[in-house]
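One protein chain is absent from this view; the other protein chains keep their places.
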Amino acid sequence: MRKRNLFIVLTGLTLSFPFMGMSQTWDVPADQKEVVAPFKFTPGIQKQGEQIYSKNCHSCHGNPGKNDWAKLTPPPGDLSAVKAQQQTDGEWFYKITTGKAPMPEFRNVLSEDERWWVVAFLRSFNPGYIQPEPVAKKVFTGRVVTLNLTFDSTQKQVIVKAYDMLQDKRKAPAAGVEVELLVKRYFGNLTMGSPVTTNTQGIAKFTFPGDLPAQRDGFSELVARVLDPKGLMQTTPDTLRIAAGKSNDQPSLLETRAWWSVRSKAPVWIILTYTLSVLIVWGFIIYILLSMVKIYKSGKLK
Amino acid sequence: MEENDPIRPQQESEKSPSSRRDFLKNLGLAGVCVAAGGAALYSGHIFEAKKEGSGEQRVLLTQDGKLVKVDSLEIKAHEKTGTEQYQYLGREGIAGRRWVMVVDLSHCRNARRCITACQEAHHLRPEQYHINTLQMQDTPNTAPYHMPKNCQHCDNPPCVSVCPVDATYKRQDGIVLIDNERCIGCRFCIAACPYSARIFNWIEPKDAAQDEGLDYNVELNVPQKLGTVSKCLFSADRLREEKLPYCVSACPNGVYYFGDENEDAVTNGTTKETVRLSKLLRDNGGYQLMPELGTKPRVYYLPPKNRLFPFENQPDETPTKA
Partner (left out) sequence: MAEKDFTLEKITGDLTHHIRLNKGFLAWMGFLTISLLVCLYAYSLQLKNGLGVAGIRDYVSWGMYLSNFVFFVASSLIGMLISAFLGLIGMKWITPLTRIAETIAVAFAAVAGLVIVSDMGRPERLANVFIYARFQSPILWDVTVITTYFVLSLLLLFLPMIADLAIIQRKVTTLPAWLRTVYKVLSLNYRDTPEQNRIIHRSIRILLILIIPAALSIHTVTSWLFAVTSRAGWDSTIFGPYFVSGAFVAGTAAVILAMFFFRKNYKLSDYLTDLHFNNMGKVLATVSLVYLYFNLNEFLVPGYKLKRADAVHLHELLAGKDALLFWFVQIGGLLLPILFMLFRRFRKPVPITIIAVAVLIAAWFKRYLIVIPTQEHPFLPIQHIPENFLHYTPTLTETLISIAPFLLVLIIITLILKFFPVIPLQETAKEKGVEPFIFD
């Protein structure tokens, strides 16, 4: 009995799961709510924001104030409406950055400035809006972290060493720094595994996946960078080219002779069959034409 | 029909009655057979010899500052310009790549941004689709969904097999292209394609006047040419610049992933996030369209499960007659 009850509860939970997203509010961390733009929302900035908006946002959110947003669940709603405009600039900025299905994230697509331009554009629909005093990016006072990438080819391990640059230009191992490792691909960098936090020696180790194809020349280009969403550090990423990764010397797709290949790569038998049949039949035709010449000549009166 | 078929050029010489003796004639005929058979195979041998190369390697500096080793046979003075250069690049393809597209059906809500971006890039009329989103319903009891459908760039392309003039061809990087300067407009490829992916320029192309005098780019199909076939090109011109295809970049909903199968990585056109192709397909039940036809498509689909957007039966935005 109890088992059955549990089953029902679990089933109910599972079934309701897809709908939870709809009723849930979109919570933004308190410190992110307070973030303000680093520049003034001038008409010029708003114009730039409009361009970004029409390219990236308009297809779902429609024209602000026109109630022509796409019929989605949850509804995107009118961004010029009071409810939307009640949010802080920081909230909007956060939501554009991180996205939440079905809304895509724009962290890799739009630069920070571009995201602020969109916020600026949306504020142009709110006559009562007064922009909080812009806070220019703080002159940096925190940690300065540099990274150093090495590859242990025996262990197939990528070792990232993080250093704190001290005031007297000495380096010290930086502990507790969250590092991610990426490998270069044609259209962007591929994250390898999950981020690793450096240990007390300032070291983070990543296992290089043996099944990941290298570039065509047999090398893989790595990038290590510090994850610092709050912007507390000034960091320098490091790159490294290593002779590792699965061989990627795939043959051209045009290797074999095939029906679909170009003429010179047609199957041999079809070339031969075609050519021979044509030659044989046309050989006979020519023979007959010559015979006709013979008829003509033999009929000449001497 | 004419009978001056270039693969039988030898017959011309045979026409003159050289000798009356049958023996010589038969000998001549046999000779012609051997010569023609040899000639037919010779082109194939050249192709092979070119690939094997001379064995002599030279080191060259590429435009982007890389040193590359090249077989000395491959080195050609780089004087091609305009259409000729486009043709050379367009036939050659990008070595070492195998382009692949993944379409996540759970994200598609028929925004049709891909279509407009594509039609703008390739100078197409509104009813001419290199890519189209279809409203699908597989069986009466299964849910309807939107499915973007473009050329599947098959590895066993039926359209290419039937082309009489090598106008449509498959490149080493997997892309199936069409050369509008060679196409004779027989439309056999349209008949052969099971995905209805090919279109034809029945009337004067949309931007004919404005494209006048433009160098024809086989990787863009621009200018479009009257009386020839046009089709999705996987934006071959953009790939060369390390940019994602027009449709992929235009999607607001993260439907498209595009990348190189050899690198096992695809990049989402909306979020620009790069993921492993094998994992994406494995984790999400990736499949291909009509694989039973043996066409081996280069486009994969992720099933429309847990759809992020409900199916809206939008009115068919049929463009008016052109």
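Note that the chains take the letters A and B in the order they are written out, and that residue 1 is the start of every chain.
Quick note on the criterion: contacts are C-beta pairs under 8 Å (C-beta built on N, C-alpha and C of every residue); 3 or more make two chains touch, one makes a residue touch a chain.
Everything numeric here is computed off the predicted structure, so don't read it as measured data.
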Residue touching the undisplayed chain, where the options are A:82, A:130 or A:288: A:288
Residue ranges of chain B at the interface with the undisplayed chain: 1-7, 40, 127-129, 132-136, 149, 158, 161-167, 182-188, 190-192, 194-196, 198-204, 226-229, 289-290, 293, 316-322
For chain A, residues in touch with the removed chain: 259-263, 266-267, 270-271, 274, 278, 281-282, 284-285, 287-288, 291-292, 294-300
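In this section, only the chains that are shown with their structure count from here on.
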Residue numbers on chain B that touch chain A, as the complex places them: 5, 7-8, 10-11, 14-15, 17, 20, 25, 29, 32-33, 36-37, 40-41, 43-44, 46-47, 95-98, 107, 109, 111, 113, 155-158, 160-161, 166, 169-174, 242-244, 252-254, 258-260, 262-267, 270-276, 306, 308-310, 312
List of chain A residues in touch with chain B within their complex: 18, 56-57, 59-60, 70-73, 99, 101-102, 104-106, 108-109, 185-191, 211-213, 215-216, 248-250, 252-254, 257-266, 268, 271-272, 274-276, 278-280, 282-283, 286-287, 289-290, 293-294
